[in-house]
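Note that one protein chain is taken out, while the other chains of the complex remain in position.
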Amino acid sequence: MFPGAGAARDDANYVVVGAPLDVSTTFQPGTRFGPDRIRRFARTFDDYDRRTDAHFSDLFVHDQGDVRAWDDAAEYLDYLEGVVTDVVWDDAVPLVLGGEHTVSVAGVRAVDPDAFVCLDAHLDLREAYDGNELSHATVARHALDVADEAFVLGARTGSEDEWDRAERDDVTVVPPEDVGEWSPPERLRERSVYLSVDIDAADPSVAPGTGTTEPFGLEGRELRDVVRAVAPLSDGFDVVEVNDRDDGQAATLAGKLLREFVFTHAASE
Amino acid sequence: MFPGAGAARDDANYVVVGAPLDVSTTFQPGTRFGPDRIRRFARTFDDYDRRTDAHFSDLFVHDQGDVRAWDDAAEYLDYLEGVVTDVVWDDAVPLVLGGEHTVSVAGVRAVDPDAFVCLDAHLDLREAYDGNELSHATVARHALDVADEAFVLGARTGSEDEWDRAERDDVTVVPPEDVGEWSPPERLRERSVYLSVDIDAADPSVAPGTGTTEPFGLEGRELRDVVRAVAPLSDGFDVVEVNDRDDGQAATLAGKLLREFVFTHAASE
Amino acid sequence: MFPGAGAARDDANYVVVGAPLDVSTTFQPGTRFGPDRIRRFARTFDDYDRRTDAHFSDLFVHDQGDVRAWDDAAEYLDYLEGVVTDVVWDDAVPLVLGGEHTVSVAGVRAVDPDAFVCLDAHLDLREAYDGNELSHATVARHALDVADEAFVLGARTGSEDEWDRAERDDVTVVPPEDVGEWSPPERLRERSVYLSVDIDAADPSVAPGTGTTEPFGLEGRELRDVVRAVAPLSDGFDVVEVNDRDDGQAATLAGKLLREFVFTHAASE
Amino acid sequence: MFPGAGAARDDANYVVVGAPLDVSTTFQPGTRFGPDRIRRFARTFDDYDRRTDAHFSDLFVHDQGDVRAWDDAAEYLDYLEGVVTDVVWDDAVPLVLGGEHTVSVAGVRAVDPDAFVCLDAHLDLREAYDGNELSHATVARHALDVADEAFVLGARTGSEDEWDRAERDDVTVVPPEDVGEWSPPERLRERSVYLSVDIDAADPSVAPGTGTTEPFGLEGRELRDVVRAVAPLSDGFDVVEVNDRDDGQAATLAGKLLREFVFTHAASE
Amino acid sequence: MFPGAGAARDDANYVVVGAPLDVSTTFQPGTRFGPDRIRRFARTFDDYDRRTDAHFSDLFVHDQGDVRAWDDAAEYLDYLEGVVTDVVWDDAVPLVLGGEHTVSVAGVRAVDPDAFVCLDAHLDLREAYDGNELSHATVARHALDVADEAFVLGARTGSEDEWDRAERDDVTVVPPEDVGEWSPPERLRERSVYLSVDIDAADPSVAPGTGTTEPFGLEGRELRDVVRAVAPLSDGFDVVEVNDRDDGQAATLAGKLLREFVFTHAASE
Partner (left out) sequence: MFPGAGAARDDANYVVVGAPLDVSTTFQPGTRFGPDRIRRFARTFDDYDRRTDAHFSDLFVHDQGDVRAWDDAAEYLDYLEGVVTDVVWDDAVPLVLGGEHTVSVAGVRAVDPDAFVCLDAHLDLREAYDGNELSHATVARHALDVADEAFVLGARTGSEDEWDRAERDDVTVVPPEDVGEWSPPERLRERSVYLSVDIDAADPSVAPGTGTTEPFGLEGRELRDVVRAVAPLSDGFDVVEVNDRDDGQAATLAGKLLREFVFTHAASE
């Protein structure tokens, strides 16, 4: 159980769903261990948050464990979408723990937001990767099937086609150097947002334990400030691509960002 | 390049093919790093083998590198089967480095042996695993579509269905305690054999770096003695399921077994 | 949850209790991660066991999670004893996952056996260690406050006082070289036994991930055979001293031994 | 021996005391390996420091090794206090290498400063933790029994009670974002200061090897600048909470900060 | 092969040469694994670079593998110099992957530049280290036998003699705090430059996997900006001192810097 996420499912305002999918990881596998690892490294955090003057365990968070993964991504995402949809229908905010980024496709489909805001080193705008239309590298593309627009914050690499696709009006790319200055545009105030954190948005020094490390990324506080800015607008959240190939840096950051999301979202209600 | 495998492809009697498939690994992923890791830990071995009085680099071994994997196992196995078939048509013996055990399906189909001899902790006789008919847990089943019989040496676990299937006449299971006494039956002398080494046949103390460790397994010398006994009968060989999650034990054993296979096979010609 | 331990508490014949105590570990700490790690590495095991023709998930095993530890060992053991006593009163067999060996004191007090059978590299017969009467090095001593006799199988080191104490009639020491030949004496047939497995009984090659490694120890199968021999006589079981400082070898062995205990015990009923 | 700390005890102006206490660590243990690890990673540093134009080995630093720890924290701290008091009575500055933060209690009692300046992610102002009044989480509280005021630099988390306690006049909390601008207030110029560095003040990317990692922390240079600013005022110093669970980052930083303390302190005499 | 470096040797504008020398490493060895590790972690990078609108695989980079090292550094450097000289004579730019920093001596001798620009935590201006004139700590000294001047960017430590040597007119030291503001002086515009990146110029949080970590170093983007600024002036490049003792941080940065060099250099032609 994510520490402090002991609310009953019926009472929950937030529901943690582990989604340890790990089939299309391009380089270093291990995201299947992400949900457990995030929960484990979150054990060190104080229940109380001074900024919002709230205890995490008072915020009605329920951890319903993992949706065990198998290796047919399409089937798995359908099933996961159902699980997340149940959360949404119960008027709770889903908090998905990846697993590879592909799990966001299920989250986005279930939440059906107007905008997809993503922290990521990669554009994830491919139509397919190695012939796979449900690769982690296609997530933003799939999100745009649901949402009207996408923001990719911290992006610093992609294929030529992805960069060309990113120039269309429905995509906003914020390079790492500009993320510190970024705030959500006014038009999002009235709209539904899904916030997805691919932990590789962080610099490899900050989150070495991820599948495809990409230098020149974000500091922890930059990710935090985006989460704080976007959480009040959001109806769904995930943090993904954490694996077990470091000394806990990626997991501790991921767990902290989930908490920042919940504290901020709850305080804004 | 596997050390000493510098023969030209045209001259080769043995061809190393890396097959870093890593999609259906049930527990700990990382077999995609197996071929490179086996090659790397083989750097410490002397070129010369006293038992057979031969230099590895004189035995016409060619390393043609890896068949890069993607995540559609069925397609990949088709492609890999083509690569291995080319080796067979050139009258060379394929030496496949996994990757997950599933790659043996391609090897067996290409070699088309009479018998499939396998060192494995697991029966691998499932029809499917999690709905996947091309999981590592189905390898012996697929092999029996090609070969007339299968031997699973060192097997110590399986599902009830697998154990029932194993009681049929075309399967011989040799438990770990009896592998030391085992030798190939006479009837194999005249037949074509494919030898597959799933490194998890070894005890976890001997090969910790594999996807699904299973205690009470074989010592290194027991694997070696099987390889020496079966190599003279074999037209194809693989060693699979090595990952990068130990301190080199699994890889160093795998590389050594490949060499034992080649030295013994060459000496028996 | 230990895989397959999904029975309801009320129906349970066996109850897994995690006891992640980690305060008196002399050398390498980390036993606090033992219970989780044992559960995790047990995920690879097949539910079915051919030897006893049983499915683990049919044997009414309940995992009630961990009794969270704090650093007052005396208080903690009192509390843990209460938890294990509840299991005993419900006519179920407790299966304690350590945590340092000290947790066996609670197990033994709750089960109140006639004999204490222990696999251990160490005699654990000290009166105190560094002034601490509840150190892991005193476990057998405390057990003898409850039980009439103790067997220490695989023991190969101790202080001079411990060895002298071990020569008294109520202690039987079986050195590692003789464990393979050992079987429980006849007199135990009618008596109540508590079986405790300190994973450091195994050779460091077999279980490197433990606090105080001691060379020249047991092979995995030797531990297994003791568990199989003693399980039918036992009313309580624990496996302790697994930490997270190896590549899974200690944990995978510990989980397997717990399963061997349950399969054998259930088959003997 | 800490490299360069080869002065005789009698001649020493600075005395290194290792204090490998590791009993109350909440999450990841291993601080018992801190002193050795700090010494080991300090081997790479040049003896000479250009900023202060001094050689470390000329500054009369003596390393008297470790005060071996046992698991009764109260007794141990009494004993350690005696050891550090001897250093103080010899007019030398103690440099304590932890071990868990609790060892600062002994350091502060021996030095008896007017002010306690601490770099820490945590407030450490609890009265007790899990019923333990000598937990690492109570250090600043104990320091305030001795000193008139405390500064906690880099603090970003605590319980509600700790934050309330921190609002009293005798505590100054400087959040991580403001540490770069901080300098010691004028009133400290005439007063005796004890400087304690809990390495978890640093961001987890900078010091992953510590018991309770807390994101959004300090950069290495920010810790350094605090040490440089406070060293001239200080009569005692420690660096604590380094464990062996990273690739050397925490230890290399800790050893460097100790050197910065000595170079700066010596230059200010 | 470095990913994308598939040009034929004859067509190459850039030639990657691995130089896994690892004999004089002072503290933590392992640079012999540097070239392979850099190639491996570079697999995750997109072929395309948006800033320069180029594909790496279109830039005529050839990877000719490693010049296998032995333990006579003087002989090895002679041989390596020959290999790099061949590259230079073919009008290609050598890209050397270390190995210890000493390999730059061969690179500089082959390229024969007017200026040596180096990113390094250390001055590397010793005449000898432990009596060895071909130690990694003497690299800048040797470079000054060839080049007219040297720049050491990010330097923060050295012996007293090195610092004194650095005050001569032919050496410019830029401390880490000033590297962000630095740009190559005008006089270099017309001159030939060799650019050497000792990965320990980066902060240990950014590149833990190197022989002699030195805190208070550079961020990844600072190294990148130096590479971008100097690449257009350069006729040779190396990145050195990466070992296998971290989770990939040092290698991923090194591979990325090599790519930044090539993309920038090619765009400036």
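We just call them A, B, C, D and E in the order they show up, numbering each chain from 1.
Simple rule for what comes next: contacts are C-beta pairs under 8 Å (C-beta built on N, C-alpha and C of every residue); 3 or more make two chains touch, one makes a residue touch a chain.
A quick note: this is a predicted structure, and the numbers were derived from the prediction, not measured.
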Quiz item: Which residue among C:S135, C:T212, C:S234 or C:T252 touches the omitted chain?
Solution: C:T212
Quiz item: Residues on subunit B that touch the omitted chain in the whole complex?
Solution: 41, 43-48, 50, 55, 203, 205-206, 220-221, 224, 246-249, 252-253, 256
Self-check item: Residues from subunit E at the interface with the omitted partner, ascending
Solution: 22-25, 29-30, 32, 70-72, 75, 130-132, 135
Quiz prompt | Positions on subunit C where the hidden chain makes contact | solution = 26-28, 122, 157-160, 163, 177, 203-205, 208-209, 211-216, 245-247
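Everything that follows uses one rule, which is that only the chains that are shown with their structure count from here on.
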Quiz item: In terms of residue numbering, is the interface formed by subunit C and subunit D classified as same (over half shared) or different (under half shared)?
Solution: same
Quiz item: Any idea which chain sits dead centre by C-alpha averages?
Solution: A
Exercise. Could you find the chain whose CA centre sits the greatest distance from that of subunit D?
Key: B
Practice problem: Identify all positions of subunit C at which a residue touches two or more other chains, and write them in rising order. | Solution: none
